[in-house]
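Pasting a structure here, questions to come.
A single protein chain has been omitted from the complex, and every remaining protein chain is retained in its original position.
As written, the chain order gives the labels A, B, C, D and E, with residue 1 at the start of each chain.
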Amino acid sequence: MKKIITKLSIVGLLLLAITGAYAQDTLVVEEVSTTIAATTVAAEQEVAALEPVVEEAVMGSDAVLDLMWIVIAGILVFFMQAGFTLVETGFTRSKNAGNIVMKNIMDLCIGSIGFWAIGYTIMYGDSIKSFIGSPSWFYNDATDMHNLFFQTVFAATAATIVSGAVAGRTKFTTYILFSLIMTVVIYPISGHWVWQGDGWLTSLGFIDFAGSTVVHSVGGWAALVGAILIGPRIGKYTDGKSNAILGHNLLLGSLGVFVLWLGWFGFNAGSELAISGASANNVAGIIITTNLAAAAGAVTALIVSWVKYGRPDISMTLNGALAGLVAITAGCAAVNPMGAFIIGIIAGIVVVLSIDFIDKKLKVDDPVGAISVHGVAGAIGTLLVGVFATDGGLLYGGGFAQLKVQAIGVFAIGAWAIVTSFIVFYVLKKTIGVRVSKEEEIDGLDMHEHKTNVYN
Amino acid sequence: MKKIITKLSIVGLLLLAITGAYAQDTLVVEEVSTTIAATTVAAEQEVAALEPVVEEAVMGSDAVLDLMWIVIAGILVFFMQAGFTLVETGFTRSKNAGNIVMKNIMDLCIGSIGFWAIGYTIMYGDSIKSFIGSPSWFYNDATDMHNLFFQTVFAATAATIVSGAVAGRTKFTTYILFSLIMTVVIYPISGHWVWQGDGWLTSLGFIDFAGSTVVHSVGGWAALVGAILIGPRIGKYTDGKSNAILGHNLLLGSLGVFVLWLGWFGFNAGSELAISGASANNVAGIIITTNLAAAAGAVTALIVSWVKYGRPDISMTLNGALAGLVAITAGCAAVNPMGAFIIGIIAGIVVVLSIDFIDKKLKVDDPVGAISVHGVAGAIGTLLVGVFATDGGLLYGGGFAQLKVQAIGVFAIGAWAIVTSFIVFYVLKKTIGVRVSKEEEIDGLDMHEHKTNVYN
Amino acid sequence: MKKIITKLSIVGLLLLAITGAYAQDTLVVEEVSTTIAATTVAAEQEVAALEPVVEEAVMGSDAVLDLMWIVIAGILVFFMQAGFTLVETGFTRSKNAGNIVMKNIMDLCIGSIGFWAIGYTIMYGDSIKSFIGSPSWFYNDATDMHNLFFQTVFAATAATIVSGAVAGRTKFTTYILFSLIMTVVIYPISGHWVWQGDGWLTSLGFIDFAGSTVVHSVGGWAALVGAILIGPRIGKYTDGKSNAILGHNLLLGSLGVFVLWLGWFGFNAGSELAISGASANNVAGIIITTNLAAAAGAVTALIVSWVKYGRPDISMTLNGALAGLVAITAGCAAVNPMGAFIIGIIAGIVVVLSIDFIDKKLKVDDPVGAISVHGVAGAIGTLLVGVFATDGGLLYGGGFAQLKVQAIGVFAIGAWAIVTSFIVFYVLKKTIGVRVSKEEEIDGLDMHEHKTNVYN
Amino acid sequence: MKKIEAVIRKSRFGEVKEALHQIEVNFFSYWDVTGVGNEKQGHVYRGVSYSTSDIQRRYISIVVSDSFLDRTVEALLESAYTGAVGDGKIFVSEIEEAYRIRTKEKGADSLV
Amino acid sequence: MKKIEAVIRKSRFGEVKEALHQIEVNFFSYWDVTGVGNEKQGHVYRGVSYSTSDIQRRYISIVVSDSFLDRTVEALLESAYTGAVGDGKIFVSEIEEAYRIRTKEKGADSLV
Partner (left out) sequence: MKKIEAVIRKSRFGEVKEALHQIEVNFFSYWDVTGVGNEKQGHVYRGVSYSTSDIQRRYISIVVSDSFLDRTVEALLESAYTGAVGDGKIFVSEIEEAYRIRTKEKGADSLV
C-alpha cells in the first residue's frame, strides 16, 4: 500500500513539474515576444549604426572570444564528472560501483536542473544584504547562458565531492536529497559571499580565484560531516585499528585523475571568465600554475609515501596530484610559477599526512580521501594565497593583511558548510535514515539498491 | 586456393587504390599549381588593398572564430566514437568486446576515408533535383577542410549507431560493407535533403538543427532493420520469453555516456557552424538546452524505472540521458531551456517504454537500446520541435504548420532509411550472409573473427 | 642504515629544492616589480594611443585567437598522457599495470617541472652555435606561458614513449632517472636543432612540422636502446622462438588509441602555433590530413594482418592507426589529403612488418610496439615529406633535394637519440641497475615496486 | 554420497544445466578453469601465432546421494557431448559426510 | 586426513575466517564459485526482471588431520550460519596422502 502511494506521488510530482513548468513558461512567452519585438527594432537600429563604428565590431570579436572560452572551459569542467566517477569507483569495491555511478550522474543531472531552476539566481542574483542573491525561477537570460553553464558544472562538482567520502554505505535516496540541497542552497549561498561581486567576503578582499574554498572546501567539509554522521564501513575499524579496504581498480582511478587534471585546466583558467585582451596571458599563466602545482603535488606525495611507507604508493601519488590541483585553485591567477610549484609541494606533503591522520587518528572512514584532498588541501591552498600572491602576499612584502582575510574566508565558509550539512545530514538521519542495512552493505549496494551488478 | 585468390585480390585492390589515387592526384597537381599561381597574384593584390579596409580584417577574425569553433566542435564529436565503443562494449558480453572495438574503429576509418572520397560531395555538392549532391572524387578544397572534418565525424556517428544493435552475432565483413554504404550513400542522400540548403525538406521548412532525424533516426532505423534481419542473439528469447543477457561492464558503459554527453556539446553547438557575432549567444543557448535535456532524460528514466521495476535502474538511467540528448538535437537551437527540459522529460519516459516494447513485444534484440535511443527518441525529438519551437511551435502560437512539416520529414527520412538499409542487409544476407555460425556466436566473436580475446 | 641515509637524502633534496627555489624567487621578485612598474607605464601609454589605431586592436584579437588555440591544443596534447597509459597498460599484463601508471604520471610530472625548470630554455633559448639553447632556470616570462605549456606537454610525450617498450621489467627509479634526462637534455637539444629557428637542421630546410622525428622518433629510438639493454621479459623468447605475452585488456588499449587520436589533433594542428588569418585554413587542413592518415593506417594494418595472419588483428589495427598518426606528424601541413592518405597506407603496411621484424628477427621485446610505431613510422613519415610535400616534394616536381635533407635530419637525430640514450641506460645499468630481480618480474612489478595490486 | 566433478566446454553449459534440471538435480556449484588436454586452439597475438592447449572450461561440482549417481553421470555424458576433441571429463569420488549449514542436517538429506 | 569443502555465503566469509582462526585452522584455500541451489535472487536488467538461482558463493577447501575434523566442521556450521535459505553446504572426504612441497614432509605433519 505504502509503496503504491509512494509511486503515485512520484508520478504526481512529475506531472506537476511538467504542468507547472509549462504554465510558468507560457507566461514567459508573452514577455519574451514583446521583448523580441523591442529587440528587433533595437537590432535594426544597431545594424544601421554599425558601419562607422569599427571599434564596436572589434569588441564584438572580443566578447565572442570570451564567451567561447567560457563555453569550452565549461565543457572541460563538465568532463570532470567522469573523472570523479572513475576515481571514486576505482578507489572502492566493485560491489558498489554501480551505486557510485548513479550518484555521480544524479549529481550532474540534479545540479544541471537545480542550478538552472533556482540555484544560479541564489548565487548570482542581486545581493540581499551581501549574504544571498535574489532567487528567481528558471533562469532564462539568452545573453548569459554561457555563464549559467559554467556555474552549473561548478555546482555539480561541489556536490560530487561528497559522494566519494560516503561511498559504500549510504542510502541512495538520502544521498540524492543531500545533493539537491547542496546544489541549490548550501553551495550557492557561500558562493555568493565570494563570487557575486557584492558578497561580504569579496568586500573584505578575500581571494579565491577558482574555488579552492568556494567549491572544494565546501565539498570537503560536507564530506567530513557526512562521513562522521554516517559512520565507517563495516570492517574498516576493528579493535580500534584501521584496516585497509582495497580499491578494486586503481587503473581506472588513475584514468580518473588524468581526466580531472584535464578538466581542471577549464576549471581554473575558465574562471578568468574572459580570454580577450589582457586576460589572454592570464589564462596561459593559470594553465602553467595549475599544471605545475599538480605535478609538484604528485611528486611530493610519491616521495613522502616512499619515505613513510617504504614504497612509492600509487593511490597516494594520485591523491597528491589532486591535492596540488585543489590547492592551486584559489591562487592560480595570483601566484607565479614558482609559487605554484611550492604550493603544490606543500599540498603533496599535507595530503599524505592528512589522509593518515583522518584515517588513523580521527578514525573517519573516507574511502577516496575526499576530505583531505578537497577540504584540507583546499583550505591550505586558500591560505597560501596570502603568502605567495605576487600582489599582496606575505613573501612579496604584503604583510599579514591578505593572509588574515584568507583565514577569515576559510573559516567562515568552513563553518557554514559544516553547520548546514550537519543539519541536513542530521535531519535525514533522524527521518529516512542515512545508512543501508548491514546485509545490504556486505552484499554491496548495487545488488540491493539497484538490483544489478556492474560486472557480469 | 580460394584463400590465396582472396588474399591476392585484396593486395591487388590495395595497390589499385594507391596507384589510382596517385594518378588522380598528379592531375590535380597541375590544376593546383595553376590555381596557386592565380591565388598568389590575388593574395598580393589583397595585401596591397588591405590597410585601408579595416572592416575586412575584422571579418577575418570572425571567420577564424567560426572555423576554430567548428574544428573544436568536430574534435569533440570525434571523441563520441570512443563513447559509443564504451557504451556498446559495456552493455554487451566480454566475449564480443574486441569485435565491437573493431567495428567502431572501422566505422570511423571508413567514414573518414569514404566521406572524403565521395560522401561529402554527395551530401553537399550542387543539388541535383533537390535530391542528391553532385558527387566528385577526393574532396580537396583547402578553404573548406573544417566543414569536411565536421561532416565526416557526423557521418561516422550515423554508421556507429547500428553497431550496437547488431552486436554479438553479426559477421565482421558484412558489417564493414554495410557501414561503408551507410556512410557514402544512405546517410549523405537523406542528409542532402535537409542540410544542403537546396534539399527538398529544407525548402519545406523542416527543422532538424543538429540531426535528431538526419543522423540519429537514420542510424536508429537502420539498426532496427539490421536487428530484425539478423535476428536475436542465441538465448535471448526462449519460449517466447525475453531473457536478460547481461552487459559485462556497466562502469565502462557509464563512462561512455559521459564521453557521449561531452561530445554532444560539440555535436549540437557545433552545428551552429559559427560562433561569431549573433551566433555566440546561440551557441551558449544550445549548450544549455542540450545539457538540460540530457539531465531531464536521465532523471526521468530513473524515476520511471523506479516506479516500473521497483529500483532505480542503472542502464535505463544511462539510456535516459542519451535519449534526452538525441531528442534535443533537432530543436536545441529552436527551443528555450524550459522547452528543452520538457523534451528531455518526454524522451526519458519514452525511451524506457520503447526499450520495453521493442524487447518484449516486438521481440527485436537490441542489446544497447540503439533503436529506442536513436530511432524513437530522435523521431519524437524532431516532432517536438513543432511543439516547443519558440518561433512557430504549437505552444507558441505557431499552429500545426511546423508540426506537420516535422512529421513529413521524420517519415520521409525514416522510410528512406528503412527501405535502403533493408535492401542492403537483405542483399548481404542472401549473398555473403549476415550472421556468424552458432558455434562462433556461443564462443564469442572475438575468438573466431579475430582469434584473440580482449581480456587475458 | 643505507636505507635511512637514502631517506634522509631524499628529504634533504626536497628541502633544498624548496629553499633554493624560494631564494631564486625573491631575487626574481625585485626584477619583476621593476618590470611591472615599467610595464604599467607602457600600458598606460598604449591605452592612450589605442583609439586611433584600430588595426592594433584587431591584431590583439588575432593574438588572443592564436594563444587560445595553443592553449586548447596543449590541453588536448596533455590528455595524450592518459591515452599512453591506457595503451601501455592494456597491451601488457595486469600485474604491472600500477607500475605503468606510475611511470606515465611521473613522466608528466617530471616533464612539467623539468621543462619549466630548465628544459624549455635549453630548447628555445638563444642558440649557442645552432646546437643548444642558452639555459636559464625557472622560466617565468608571463607573456609566453602558452608556449611553455604547449612545449611541456610535447616533452612529456617524448619521454612516455619509452615507458611502453621497457614495460614489465624495468626498475622504477632507473626509469624515473632516464625520463628526467630525456626531458631536460636529450629531447630539448635535438629539438633545438629543428624548432628553435636558428638550429642547424632548420637552416638546412629540414621539415618536421609537428615532430615525427623530433618527438616520436627520438622516443622510439630511445625505446629501442632501452629495450635492448634491459633485455626481453622472462618467457618472451624460449629456444630462439618468440612467444606471445598477451595484453590484459585490449578494450582499454583501444580506448587509449581513441584518446591518443583525439590528442593528436592538438599535437599536429596546434603545432601551427597560430590560427588567425592565413593559419586558419592550415589548421583545418592539418586536422584533415591527420585524420585521413590515421584512418588509412588503421585500415591498411587491418588488411595486412588479415592477409598475413588470416584474421583482422585487433592490436595491429590499433597500432596501424597510431603509425598513421606518427607518420603524418612531420608532413601534416605540407601534404594534401591524398598525400596524407597514401602516407597513412604506407605507415600501416610498414608498422605491421616492422613489429614482426623487431619481434621475430631482431628479437627485441617491445610489448606495445613503441619502436615500430614511433621510431620506424616516425622516420618513414619524415622521409615521405620529401616525396609528398606539395611544395618541393619529389612527386610535385621538387626533385630529390628535400628528400635528402629529410634523410639527413632523420639520421642525425636518430644517431643523437641512440647514442645519448645508450650512454644513459648503460651508465644506469652499470650503477644502480636497470632490471628488477627475476622473482619481482614474475610476481609483477606492482607487488614489489609498489606493494599493491591494481585490481582487487 | 558421491561427488561428481565434470570439466566441460563453456559453450555446452546451457545444455548441461538444462539436462540436470530435467533429472531434478538443481544443486551444484561451478566455476571457470583453464584446461590442458588433447584439444589445441590456434590464436594470434600481435603477429605471433601460437597454439595452446590451455583452454577455458567450466568446472561443475555436484554432490549427490548414491541413488542419483547414474542418472546424473548419464545426463552429463549426453548434454556435454559434441563429438569433437575437448568435450571434457567426468570424475566420481566418495563423499563421507555432508551438512546443510542452515538446518545442520547431515547425510543425503542435506543434499536436496 | 580429511578434506573439508564448504560452499558459503560471501558475506559470511569474514566470520568464517575468524572462527577458523579461533580453532587454529590457519591453512586453507578459497575461491569464488557460482552456486545453484534452493535460494533464488531477483534481479532486473534493462527492464527484464529475472530470478536466478545462480548465486555468487565462496568455496573453501581445508585439509585437516582426522583429529581436527569435528571442531572444524563445528566452527564452519556456526560461523557460516544465518538461518535463511542459501547458507550453503559442507562436504567431507578422505585424503590419502599430503605433502608439503617446501620440506617434502608427508602426512599430517605436512598440514600445519
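Everything that follows uses one rule, which is that contacts are C-beta pairs under 8 Å (C-beta built on N, C-alpha and C of every residue); 3 or more make two chains touch, one makes a residue touch a chain.
Here the structure is a predicted model, which is why all the values come from computation and not from measurement.
Touched by the hidden chain within the whole complex are the displayed chains A, C, D, E. Checked against the full complex, the one of A:A142, A:L204, A:L246 or A:V307 touching the unshown chain is A:L246.
Across the interface with the omitted chain, chain A contributes residues 242-244, 246-247, 305, 308-311, 313, 315-316, 352, 355-356, 359-360, 369. Touching residues on chain C toward the chain that is not drawn are 235, 439, 442-443, 447, 451-452.
Chain E meets the missing chain through residues 1, 3, 17, 26-31, 61, 63, 93-102, 104, 110-111.
Definition applied: only the chains that are shown with their structure count from here on.
The chains that touch both chain B and chain D are C, E. By count of C-beta pairs in contact, A-B exceeds the other of the chain pairs C-D and A-B. Homomeric contact chain B/chain C: same residue numbering on both sides for under half of the interface positions. Averaged C-alpha coordinates give centres for chain A and chain D that are 52 Å from one another. Contact with two or more other chains is made by residues 43-45 of chain D. Counting partner chains per residue, chain C has residues 54, 58, 61, 65, 68, 72, 246-247, 309-311, 313, 315 touching two or more of them. Chains touching one another form the pairs A-B, A-C, A-E, B-C, B-D, B-E, C-D, D-E.
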